[in-house]
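Omission of a single protein chain aside, the complex is shown with its protein chains in their original locations.
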Amino acid sequence: MSVTSVPALQHTDRGPLSRDEMAQALARDIPRGAYVNLGIGQPTTVADHLPPESGVIFHTENGMLGMGPAATGDAIDPDLINAGKLPVTELPGASYFHHADSFAMMRGGHLDLCVLGAYQVSAAGDLANWHTGDPEAIPAVGGAMDLAVGAKQVFVLMSLFTKSGESKLVEACTYPITALHCVDRVYTDVATFDLTTGEAVGVRETWGISFDELSARLDVPLTWAGS
Amino acid sequence: MSVTSVPALQHTDRGPLSRDEMAQALARDIPRGAYVNLGIGQPTTVADHLPPESGVIFHTENGMLGMGPAATGDAIDPDLINAGKLPVTELPGASYFHHADSFAMMRGGHLDLCVLGAYQVSAAGDLANWHTGDPEAIPAVGGAMDLAVGAKQVFVLMSLFTKSGESKLVEACTYPITALHCVDRVYTDVATFDLTTGEAVGVRETWGISFDELSARLDVPLTWAGS
Amino acid sequence: MTQLCASVDDAVAGIADGSTVLVGGFGITGMPFALIDALIRQGAQDLTVVSNNAGNGDTGLAALLAAGRVRKVVCSFPRQTDSWVFDELYRSGRIELEVAPQGSLAERMRAAGAGIGGLYTPTGVGTLLAEGKETREIGGREYVLELPIAADVALIAAHAADPLGNLVYRKTARNFAPVMATAATTTIVQVAHVVEVGDLDPEAVVTPGIYVDRIVQVAA
Partner (left out) sequence: MTQLCASVDDAVAGIADGSTVLVGGFGITGMPFALIDALIRQGAQDLTVVSNNAGNGDTGLAALLAAGRVRKVVCSFPRQTDSWVFDELYRSGRIELEVAPQGSLAERMRAAGAGIGGLYTPTGVGTLLAEGKETREIGGREYVLELPIAADVALIAAHAADPLGNLVYRKTARNFAPVMATAATTTIVQVAHVVEVGDLDPEAVVTPGIYVDRIVQVAA
């Protein structure tokens, strides 16, 4: 697999990123003033690294633009929740709309970016994040498919390896697909990937692992990206 | 043609209805509290016979429920017009919405009734009211097709005969169609018709003409309705 | 014409066995608890419920499920930390489930309300949820045909209503309610406040009264 070595982006002098550092790494790549949906779960922590000065405006699928941070104490309002059904706050300039309007916004390509978790992402950008394929599991999709097909860019935030050490960045997803050819970038604890570079998956930066070690562990061809 | 004579509804002791009497005759048949769209032109005069006590709520296609009477003098507001682009007023309890929402309301079957003018109506309820078929004419449809397919009931208000004496209630429309099988009733200067009675067109009432004279002048089979 | 009901029991009167019932709410936010409790008392059975989730905890939609009144749930996200009532019914084969992408769920109800016979959406293409559905390429992109979800009854909650049935909501409790109101033959609304005709700003009415059949005031 071809290697264009860019050592400055290969941080082998430290370990993998913490979850907070992963969120921070992703947040750094969000353009000023972007309209962003952070899905549910870990991706929502990206907001902690995007203060109001960033101009980033958060959308939540359940009908709001201009969502603020989590609500605590007296600020908790049962009528004001995010997609994960946790209490949040309203920022000045917010707006509310119903579900058909909210999903029209998502599906119509108006959000600049969404951040999603994943079970697997394929080199071609296929996303699997809604169903383990376990026949015992109760299927539940929520807005995942809508976000994946609709946002202008889809960033995935996930650990690169499963607990048993298998890569979640794969040649072809074995889990049921959420959407085809939708993921633009993957932010993990050991590397960030760009899936829009062409034949090979672009590696933008590594932590605690070298490009060569990473190449050896993945079944997908890698190249340095953004150089 | 079969005749069930109901002389009480056959007003041969007087002439045809005036335009105002036609509007009044139609207004009498509008249920209390109905949501009604009066299109443009002559049908809008029906509103003059439906005071606020009727509970009737008027929809205008350009995005409003709760439309009031024509605006005059200082009450004229260029931002408040009806489908005919004439200044109107707002009644308490009104609401505004955009065009997609307004036509969703129309097409989704939520209006109880619309009243439209017509060039021709067929015995089967086909409506022709948007195009004369003249190849020189500039086609213009507006909301006519949407209203015709969408309203729960479609009442047509028109003179029965053309200036040259031909009936506008026909076996089959020769003018381009607005919508098929949509008209429920036709209110004219000389008779009101019910098109929902089955094989023959139902005559509900006549003015200045007897049922037999009417039958002789029309090419469609007639019967007394509502008896 | 909108009817102002004296009680929630009046409001849900006449809902027939076998009805398709749209139930508002995203989780418990916007859920019409009082109407659901009344529906349980009313007794209609063999219902198909369309809602974003499949009940939370032991109240509201979960209580309707627990009472054995629901044959089938159509929703986007049944699986939650507190969906034990549904989970148990599902795993024991006592309830049917149709999972739909949340946006398709909303758009299919909008279609029913807007007189649209079907629509093509890119959501779901190539997934399990498009299996058995017609797909089609339009302008170089692949789409799935989704059909309307029309219902007999919608049970929703709103913040305030006037006697004409005009509704406003509060924050994200709005969610599915305005869409559901358009898709049901009979739309029944529990509201925290009933105000006078003319008290709602005509520019800010979210659900015009034409979509609302019955309203009942319930303590917020």
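Order of writing sets the labels: A, B and C. Residues in every chain begin at 1.
The criterion applied here is as follows: a residue touches a chain if its C-beta (ideal position, glycine included) is under 8 Å from a C-beta of that chain, and two chains touch if they have at least 3 such contacts.
What you see is a predicted model; the values in this text were computed from it and never measured.
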item	value
Displayed partners of the chain not shown (whole complex)	A, B, C
Which of A:E61, A:E90, A:D126 or A:E205 contacts the chain that the document leaves out	A:E90
Given B:F58, B:F103 or B:Y187, the one touching the chain that is not displayed	B:F103
Full-complex contact with the absent chain, from B:Q10, B:T178 or B:T223	B:T178
Contact partner of the left-out chain, one of B:P43, B:G93, B:G125 or B:G143	B:G143
Where the missing chain touches chain C, by residue	107, 111, 114-123, 136, 138-139, 141, 143, 147, 168-171, 201-204, 206
Residues of chain A (touch criterion as defined above) contacting the omitted chain	32-35, 55, 57, 59, 65-66, 90, 92-97, 103-111, 149-150
Sites on chain B contacted by the missing partner chain, in the whole complex	60-64, 77-81, 85, 90, 96-100, 102-104, 106-107, 131, 137-146, 149-150, 176-180
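FYI, only the chains that are shown with their structure count from here on.
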item	value
Topological distance between chain A and chain C, in contact steps	1
Two chains sharing the most C-beta contacts	A-C
Chain separated most widely from chain C, comparing mean CA positions	B
Most central chain, Cα average position	C
Separation of chain A from chain C, taking each centre as the mean of its C-alpha atoms, in whole Å	30
Averaged-CA centre spacing for the pair chain C and chain B, given as whole angstrom	35
Residue numbers of chain B (touch at least two other chains)	none
Multi-chain contact sites of chain C, meaning residues that touch two or more partners	110
